[in-house]
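Every protein chain of the complex appears in place save one, which is left out.
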Amino acid sequence: MRYLPLTDTDRADMLERVGASSIDDLFVDVPAVAQLDGPIRDLPMHASEMAVERHMKALARKNTAAGDAPLFLGAGAYRHHVPASVDTVIQRGEFLTAYTPYQPEIAQGTLQMLFEFQTQVARLYGCAVANASLYDGSTACWEAVAMAGRITRRKRAVLSGALHPHYTQVVKTMAQFTGDTIADAMPAIQTEPDNTGLINRIDDETACVVVQYPDILGRIPDLGELAEAAHAKGALLVVVNTEPVALGAIKSPGEMGADIVVGEGQSIGVGLQFGGPYLGLFAVRNPKHVRQMPGRLCGETVDAEGKRGFVLTLSTREQHIRREKATSNICTNSGLCALAFNVHMTLLGEKGLRQLAAENHRLACAAADRLEKVPGVTLLNTAFFNEFTFQLGGQPAREVVRKLADRDVLGGVSLDRLYPGVDALKDALLVAVTEMTTMGDIETLATELEGVLS
Amino acid sequence: MRYLPLTDTDRADMLERVGASSIDDLFVDVPAVAQLDGPIRDLPMHASEMAVERHMKALARKNTAAGDAPLFLGAGAYRHHVPASVDTVIQRGEFLTAYTPYQPEIAQGTLQMLFEFQTQVARLYGCAVANASLYDGSTACWEAVAMAGRITRRKRAVLSGALHPHYTQVVKTMAQFTGDTIADAMPAIQTEPDNTGLINRIDDETACVVVQYPDILGRIPDLGELAEAAHAKGALLVVVNTEPVALGAIKSPGEMGADIVVGEGQSIGVGLQFGGPYLGLFAVRNPKHVRQMPGRLCGETVDAEGKRGFVLTLSTREQHIRREKATSNICTNSGLCALAFNVHMTLLGEKGLRQLAAENHRLACAAADRLEKVPGVTLLNTAFFNEFTFQLGGQPAREVVRKLADRDVLGGVSLDRLYPGVDALKDALLVAVTEMTTMGDIETLATELEGVLS
Amino acid sequence: MNAPVKSGPNKSGWKPAMQVSEDGLHNGPATTTGNRALMLEEPLLFEIGHAETTGVDLPEIDPSHSNRLAGFERQEPIGLVGLTEPETVRHYTRLSRQNYGIDLGFFPLGSCTMKHNPRLNEKMARLSGFADIHPLAPKQSVQGALEVIHQLSDWLMKLTGMPSVAMSPKAGAHGELCGILAIRAAHTANGNPREVVLVPESAHGTNPATAAFAGYKVEDIPATPEGRVDLAALKERLAPDVAAVMITNPNTCGLFEKDFREIADAVHAIGGYVYCDGANFNAIVGRVRPGDLGVDAMHINLHKTFSTPHGGGGPGSGPVVFSEALKDFAPLPFVRKLDDGAFELVEEENREHRGQSFGRMTAFHGQMGMFTRALTYMLSHGADGLKQVAEDAVLNANYILRSLEDILHAPYAESGPCMHEALFGDKDFGGDLSTLDLAKGLIDEGYHPMTVYFPLVVHGAMLVEPTETESKASIDQFIAAFRSVTERALAGDETLKQAPYYAPRRRLDETQAARKPKLAWSEPGE
Partner (left out) sequence: MNAPVKSGPNKSGWKPAMQVSEDGLHNGPATTTGNRALMLEEPLLFEIGHAETTGVDLPEIDPSHSNRLAGFERQEPIGLVGLTEPETVRHYTRLSRQNYGIDLGFFPLGSCTMKHNPRLNEKMARLSGFADIHPLAPKQSVQGALEVIHQLSDWLMKLTGMPSVAMSPKAGAHGELCGILAIRAAHTANGNPREVVLVPESAHGTNPATAAFAGYKVEDIPATPEGRVDLAALKERLAPDVAAVMITNPNTCGLFEKDFREIADAVHAIGGYVYCDGANFNAIVGRVRPGDLGVDAMHINLHKTFSTPHGGGGPGSGPVVFSEALKDFAPLPFVRKLDDGAFELVEEENREHRGQSFGRMTAFHGQMGMFTRALTYMLSHGADGLKQVAEDAVLNANYILRSLEDILHAPYAESGPCMHEALFGDKDFGGDLSTLDLAKGLIDEGYHPMTVYFPLVVHGAMLVEPTETESKASIDQFIAAFRSVTERALAGDETLKQAPYYAPRRRLDETQAARKPKLAWSEPGE
C-alpha cells in the first residue's frame, strides 16, 4: 500500500528482533472482547489514487462552486481573491508538515512567521498584543468572554443583539457549563445599531460587553460610545470583527477603546472551505492583560551566540504546563491558516489592504444602489462596509434565496436561516459584496431578484 | 506592479548613483528610429491577478478537458494518471526556479535527480547510458539520425513507414539542410509491420534504420530481425518509442539489438498539455558511443572532502564549449519534465510499471473486443499494446471523429489527420486506451460509434 | 534477540553517509551576510517591507468616491508593510528552510503522530467544489459537501463501533470539550452535573484543562508501577460525585490499558461516563473498536490518525464519537440523510432531531477542509489498509523499544509490548546531561527530537512515536544515530550541552523571552 513503506520481509525481520512470532503478539494486551478477526466489515478495501480521485471529484461536482455562480453570501465568511503565491507558500513541506514549534532551533520558520502574524493582527486591531491564533472567530469570542471574566472577576456578559448568532450560541453553550450569565438579544431591525439598548443592559456585575463591528446586519456601531459606557461600569469592551478587510477602511477597534478584540481571519488568505478551517484572531489593547490571554504566544529572544531568534513563550498560561489552571484548553490552533493570513497580508500591505477595502466598499455601494431599484426591496442600512440588509416587503427571504439558487445565483443569506422562526426577521436578506463581485454579477442578481419577487 | 520591487524612491536613488538624470539616459545607445514614446499601443495595460485569472479561465473553458469526456486519443501522447505527489515535488521552488546546474556545489538536488533519471531511462530502454533529456521524442529522433551519421560517416537514413509522421517530417525538415538522404515511406495498412519492405530498403550507404516500437498503428515490430539486417549492412538500428509504459510489458529495444533508442517520455509524469512541454529520451546501448551523444550528461564524482557528488560532464561535446563543432546545438532541455518522469517512475518502480502496463493492455484488449462488435468496424492489428487501428469499412474516419466529438466523445485519431489526403488511410481510426479509461468509457465509445456509423 | 543495532550498513540498504571532515575545513570564514551557503538568514517582514509596496495590483483609491462608512473612515495608518510577489515568495521560502517537517526526515514526536501527509489529500481539498463553497450556501447547492460529512461520519462510527459522531470540534482539545460537555449535559438532565472528573497524571494537559473549563474539579487517577491505571485504587475512588473518568488509550506511556473494559464497567456502575482521549487511536485503528471497550465519548484527531497535516500548529479537527447513552446530548449541527437520499443539516431550527443537544460549539459546521482530506485518506487505505496502519505503527515502535532498551532507561519495557510509541527516561545520563541535551544532539544528526518531558510520570521522559510511514531503513538509521547520541549522554560528553551546532539557531534563551516578553515587532527605539 502506497503510504506504507514496510515490506513483508521488513515485517518478518522486525518481528524477530522484537521477539514476537506474529503481529498479534503485540496486541496481547487488548482484551478478547475487543479483538476483531479481520478488517472491519461494511467498509471498502484500499483503492488506487485514481479511484479515490474519481470518488471525490464526483462528490465535489455535486456542489455549486462559487466560481460557477454569482455569489453574495457573507454573514461571517467572505469570498475574497487569494493570490496564487499564498498556496505556494503554505504547500511548502517545511511549513505544511511541521508541528507546533516545540524545538525552536529547527522551527524558526514557523516562529518568525507567527511573530510577524501577531504583529499584523495587533496593528490591524489597534491592539498591543495578538496571540498566535485560535480555532475561529466564534470560539475566540467565547475565549474573550472567559478572559474578561478572569480579569474583572465578574460572571456576566452582555451581548449585542447584532452579534453573529452562531457566536452568541457558542458563548451561551459554554456559559451553560461555567455558570456565567449571558445577556443576549435579538437583532433590532432598524437602520442604526441599537447602542442605547445595549448600554442600558450594562450593570455593575457586567464583566464585558460584546459587540460586533461591522455588525451582523452590516451596520457600523460607534465603539467609542460603548467603550465609555462599559468602562464606566468597570466592564471591558470586547469587539468582534468577522470581516478583517473592513478594517482597511474603518477605524480600528483598539483606537476606539476596545479592550479585547477578537475575530474571524478567514477573509485574508484562508478561503471559504464550507466553513472551516478558519482562523481565530485574538488581541488585547492593554499589554498587562497578556498573562490572561488564551493560546500560544511567540516572542523574541536570542540564541547562545546572541543571534535574534523566536520561541513560544509565556507558556505558564497554557494547558501543557498549567493543566487544570490554564487560561484555555487549546492546544492545536490554526497555524497554517495564520501563515496563509500572514502571506496574504504581506502581499497586500498597508496600501493593498486599503485598496482592497475601498474596492469592496465601492462595489457594495454600487450593488446597494442597483438593488434598491428592484421593486419591493428596501435597504435597511444607512451605513455599511461590504454587506448590508435588504427587506423584501414581507416576502420570505429564505424562499427567495432558494428560488435564486434555482436560477444559479447565490443571492445572499436570509436572516431566517440565521434566526429561524423569528417573524420580524423573515423578510430580511443579507447581501455581501467583495472585490470578486462583478458589475455583471450585480446586474444578474438584480434581474433575477426582480424575476423571483414578481 | 506586483512583480516589480523597486519603489519610485529606489529608482530615483539608483539613478543618482549611476549618474543618470532619467531612465532614458540609460537607453541612449538605442538609435532614435527605434525609440518609442510610450508603452506599445494596441496592447492592454497591466491587470490584477483576479482579472488575468478570469481571462485565462474563460479561455480554458473553451476547451474540452480530457476529464470531461471519454478520451481515446493517442498517436504519440497518452493520458495517464499522474500521482499528486509528482506535482508537489516539481513545484518545490528549489527545483522549479533553479537553472541548469552550472554550480554543482549548490545544485546537487538537480544533479542527483538527473543521475537517477539517466539510470531509469537507460534501464527502461535496455541501454548503457541515457542523457539528461532532449526537447521531445521527435527532435530526439532527428538527433539519433544525426548521431548515427557521425558514427557511421554515412548520410542516408531509412525510416520505417510506420514511424510517427510528425517524427518523419522533423527528420526530413532537418535533412533538407544537412544534405542527408531520408528514405521514408507511407504506412502499409496490414496486420503486421512491414519488416521485409523495410529491410529491403537498407543498403551499404545506410547510416541507420529508424523504426517505431510499438509503431504508429499500434503494431509491435520484431526488432531483433531489423537489428540483424541493419548491422549486416554496417548500419545502426535506431528505435523510437512513443509510449514508455509499453516497455513495462514488452522487451526493451536494447535487449533486442537497438543501437540508439530514443523516445517520448510524456506518458510518465508529464501529462498531455496540448503537446508540450514533453520529454525527449535518448540512450545508447554501446557506452563507446557516449562521446557522440547530444545533450547534457550528469556523472558521478567526489568533492574535495571525498564525498560523492554529481556534475555535468563530458561537456566538450556541447555547444558552450565546442561551439560550431558541438554534437548538437541544444542548451535548455526538458529538466523539469525529467524530474516529473523521475518522480513518477520512482513511485511506480519495477512493480508498478509492470502493473501499469498490464492494466493498460488488459483494458485495451477489452476495448478492442468490444469495438470489434460494432457493425462495420474491423480491427487491423493482430498484436498491440494499448493502441490499435480500426478500419471503418470505407467511412471517412475524420468525419466520424468530428461527429463523436459532437456527442462528447474524443474517440481517437484518424489517420487522415496524420496523413492527410492519402486515400488508403482515410477510413482508419487509431484508438488508444490507458488505465484512465473505464469500462463505461469503452461502452460509451462503442455505442456512439454505432450511432455515428449507422 | 534484542541485540543492539550497530551503526553501519544493513539489509535495508541504508549506509551511514559520509562524515563531516574533522579537520576543521567546515569551519569556514565568517560571511558578511551571515548566510552559510544554503542556510540563509532572513530579516523580519517589517524590516524589509514598505507601507507603499504591495504585491497585488488593485485599483488606486478614488478619494472623490463618496462612502457610506458613517464617519468611521480610518484616519490613522494601520502600520502594515507590503512586499511584492518576488519578495514575498522569497521571504517565506527562506523562512521555511529554517523549519523541520515530516517531508524532511524522521519526526518521532510522541503523542503527535507525525505521519506522512498524502498529497492526494491536498489536491482533493483544493477542488473548487470543496474549497470554494460558502458555509451558508443554500443546501441544495452543497449536497456533495454534506455527503462528504455524512460519509466521513459513517467511517468514523464503523471504525470505532460507536453509534453517533459529532463533527464540528476543531481539534483534539475542542473534541474533549465536546465530550465532557455532553457528559455534563447528560448528568444535568439527570438532575445533577456532579463535581469531579478523574484524570491520570500521565494525561495530556488538555484533559485536566478541559475538565476545568467545563466546570469540573480534577482529581488524579493513580497508576500502577507498570504504567497503567490502577484499577483497584480507581474503584476505591469511584463515587456518585464522579462525573467521568478521562483515560487515554493506548495511554501516553505507550501501553494499552488492559483493564479498560473493567474500568468502564466500574465507572458505569456509579453512573459515571467514560471519556477516552483518542489521540492515540492510530495504534489500534482498524483492529480494535473503542465501542467494544465501553467508551462513552472519544475524540479522534483527524490530524493524527487520519493524516491531515499539522501545519506548524494546526488546523486540526477533532470529531467525537458517542455511545447510545450520550448521543442525544451531542452538539449541533450535524448532517442527516433523508429518505429521498438528500442530505440535510440539523441546526438550531430543526433541533427536534436532537432535542437534548447541548448546543453549538462553533460557527458553521466543522473543519470541512480536514474532512475532505481525511475521507480521501480513508478511501485510499480502506479497512484493510487502516488495520495495516495500526500494525505497522505498533511494530515500528516495538522495534525501536527493543533496539534501544539495552542502553537507554525504558521504564515500562517489562510491561509487555508497547503500542505505537516507545517511552524512555534519562536517569542514567552522565554529568549533568539530561533529555534536553540528547534531544538537541539529535537535531544535529538531522532528526526532529521525540516528545520530551511528557508524560510527566517518567523522569526526563522521551516519547518516541515512529508512525507507520517510516521505512525500516529510516528507522535503522535513526536507531544508529540515537544510540550514538545516547552513548555520548551516558558518558557525560559535555559537547552535547552546546548542541545543536548546525541548526539555524543555537539554543534559544527562553527565560529572557518570558521575562521581558516582546510579542510584536516595533520600530527600533519605538
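We call the chains A, B and C, going by the order they appear; numbering starts again at 1 in every chain.
We take it that a contact is a pair of C-beta atoms (placed from the backbone, for glycine too) under 8 Å apart; a residue touches a chain by one contact, two chains touch by 3 or more.
What you are looking at is a predicted structure, and each value in this text was computed from that prediction instead of being measured.
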Using the touch definition from the header, name the shown chains in contact with the chain that isn't displayed. A, B, C
Hidden-chain contact residue, picked from the options C:C112, C:I443 or C:L463: C:I443
Among B:P83, B:G161 or B:G257, which one touches the chain that has been omitted from the display? B:P83
Touching the absent chain in the whole complex: find that residue among B:E305, B:E372 or B:E443. B:E305
Missing-chain contacts on subunit A, rising order, are 1-5, 7, 46-49, 83-85, 87-88, 93, 105-106, 304-308
Interface residues of subunit C (partner: the chain not displayed): 7, 12-22, 24-41, 43, 47-48, 50, 57, 84-87, 89-90, 93-94, 97-98, 100, 102-105, 115-116, 118-119, 380, 443-446, 469-471, 473-474, 477, 480-481, 484, 495, 498-504, 506
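In the analysis below, only the chains that are shown with their structure count from here on.
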Farthest from subunit C in C-alpha centre terms, which chain would that be? B
Return the distance between the CA-based centres of subunit A and subunit C, expressed in whole Å. 21
Roughly how far is subunit A from subunit B, going centre to centre by Cα mean, in whole Å? 47
Could you say which residues in subunit C touch two or more other chains, in rising order? 50, 52-56, 58, 83, 85, 89, 93, 118, 120, 122-123
Multi-chain contacts in subunit A: which residues touch at least two other chains? 2, 49, 53, 57, 67, 83, 88, 91-93, 347, 435
